[in-house]
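With one protein chain held back, the other chains of the complex are shown just where they sit.
Letters A and B name the chains as they come in the text, with residue numbers starting at 1 for each one.
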Amino acid sequence: MKYAILGNLPWESFAYKEILDHLPEGEKYIFIGNNPEHESVECDYTFMNMDMWEVNGSSEYIAVVCSPFWIQQALGGGFSKVLFIMDVCPVEEDQQTWNKYSGLLAEASDLVITLSEKTYLEQSLQRRNLYWWDGEHEETEENHALLHLFVEHVAQGNSLDGLMRRQWEQRIQVYSRLHRQMGPHETISYLLASYWYFLEDTGAAQALQESFEMMLLREHHGTLHSHYRFFSAIEVQQGEIERAVYTYAITAVLPHEKETLARMKRWAAEERLELLKAELYRVNEDYRRAEEAVERDDSEEAAHFLADMYLEQWMWEKALNVMDRHQLLYKNGISREQVRAILLWTRGRKHEAVTELLRASIQDWNILMSFAETDLLEQAYHRLKERVNHGSGS
Amino acid sequence: MDLDLKKLRKTKDNKLTAIMQVRNEEGRMLEQVLKDLSSFVDDIVIVDDASTDQTVKICREFPKVAHLLTLQKSHFDREWLLRKQLWELACSTDPDWILSVDADEIYEDKAKAYMRDLMDQDQFDWVGFRLFDFWGGTTHFREDEHWQIHRRHTRTLVRYIPGYYYFYPKMDHHVPRLPLSYAALPGFLAELRVKHYGWAISREQLEEKYERYMQRDPDGIWGDLQQYKSILDEHPTLVEWREEDL
Partner (left out) sequence: MNEVSILTHSFVDAYNGNINRIYGGGLERYLHEICGIIADLGRKPVIHQLSYCGDFVKEIGPVRVHGYNCSQGDSIEVFNRMTAEAKGPLIYSSFIWEAIEYKSGSLGICHGINWDYHAASAEHKAEVGRNIQQALGYLKKIVSVDSHFLTFCRAVCQYPDPDQIMLLPNAVDTAWFTPGAKWRGLEEHGDPVHIVYPRRISLERGIVPMMLVADRLLQKYPQVHIEFAGEVVENNLITKAFRQWTDSSPYQERITHRSYTFQEMNEAYQKADIAVIPTIFSEGTSYSCLEAMSCGLPVVAGNVGGLNDLIIDGYNGFCVSPTEEELYQSIAVLVENSELRHYVGANARAVTRAFDIRIWREKWREILRSYLGLEV
């Protein structure tokens, strides 16, 4: 294997060295950034600037991408595989821009490596290409060893479903042990409920109930949305649709939630069960299952539902597919051309993207707003390059 | 698929069911309270905790007392179980809204006037009122270090949601009147008042009550010893009660 690391900091400050150590053995490692002053230990690594990087031959390399602002280079650089290390937004960067390109990059990557378990839980509801690196706890051997397998599978082009299940099972073992040791605890029970839910295991409901009770006893707020609504997801999963709707109805207190409920009632009355299930999953942020539920429904409502969800969750390639297939010119205030242009831009095909936007803007000047966005990405990219190249000596 | 969601959060025709637990209330305020309740609720549900006096008979005199459960053995030291039984009895009557009342509480006129409006909406599922501890009589309430229940709200009026998960934890003290899971649902804190007359008694009776508390809970496990002691205060701070216009 050959690895090209698109870092987020100069080598001295680079925080993911341990992750690199657990990748399958590589014959070549290139770190995009300046040479460190004391090139002692890491002699396996070659250092070069982005400008020096030759695109020819990149198809032999697996890219390890450490910031979403490398997106153009990562997706347009001709790498054989892309591994994306998904971290939180640094303080100096804009959260919205970071989230957007994180989402777009994650969707197009072969493997997403998350660093926080909280993110891992959210992402598990969306991705089929996800791994969590445990940098937080004490005993991490099992977890770190799993990375090796993940990357091997990626390199061979195999599905990661089995490995994802294995990681969830690992987490269940850890938390079950803690649960036995400590007794009921709102967070541990919630985590167990989540992992059981991912595995479609019936143990989820009871764990959730326990967590809910603990939260009430400790007088935590917001449990209607954070906990009670989750019951409805479990109910849909177990095939109890009517019950799930009722459970959701109890939690539907805000105006937009009542609108969603009205929509669900309509789907129920019209026997559009796929759409109903999809809505139920969606309000529980289980985008993967929402997508699965409605995939086979080729109706216009399903198309609108999917396009809306895909756009919101940065699954823009899929969004564009749906928009093209169903001739949806606009969705959520974004035009098809804007979606296409951003996808082109993030794959390094800037000129095509610009042309797409300019031509579309003749009908609608608002489309020019996309240039403000691409400008933000360019600025973020330049800051990233500065940061990475700012090694000792230059 | 026929979803039966019509009854969830009705905005009109809500039935109001009062629920109460009683134990040896003869000679106290039970009659007055039941009469007052009868003027604005639709139903009254009562659990009698093995009274040894005429309490049950008094209850039966009021036609709105639709359900009355008499326990043979007292749940005196398991308050949570008593509350739970009362709750379950109430649920079995297919209620819309439930008002948890103690046998010495009277709702002020303004609260009674607003009661329907509080129920006939779909924005919140419980209401908190301000309870005032009247002291030594029916003209003043107490307000000092250990006696400030009126500074916060007490949840007494709740919407019954069938199928919601009702959680009654087995607690020894500070037992909530109503299932804890209402805390998760949206609620409304009303500036409406409830007059609690449990302490609106003579000095002699206050001392008796103090003795009873100290006997039952000498180490202050269930309640606060300082608060128990303050029952005997010579000069509690009292504030005059003023009725409000509607």
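One rule holds for everything that comes next: a residue touches a chain if its C-beta (ideal position, glycine included) is under 8 Å from a C-beta of that chain, and two chains touch if they have at least 3 such contacts.
Remember, it's a predicted structure, so these values are computed and weren't measured experimentally.
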Note: the excluded chain touches shown chains A
Touch with the missing chain holds, among A:Arg128, A:Arg165 or A:His351, for A:His351
Logged for subunit A, residues touching the omitted partner chain are 350-351, 353-355, 357-359, 361-362, 365, 368-369, 371-372, 374-375, 378
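To be clear about the criterion, only the chains that are shown with their structure count from here on.
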Here the gap between subunit A and subunit B, centre to centre from mean Cα coordinates and rounded to Å, is 50
Contacts from subunit B onto subunit A in the complex sit at residues 1-3, 5, 8, 123-124, 161, 163-165, 167, 169, 180-181, 183-186
Subunit A residues touching subunit B in their complex are 209, 212-213, 216-217, 219, 223-224, 227-228, 231, 241-243, 245-247, 249-250, 253, 261, 264-265, 268-269, 271, 273, 276
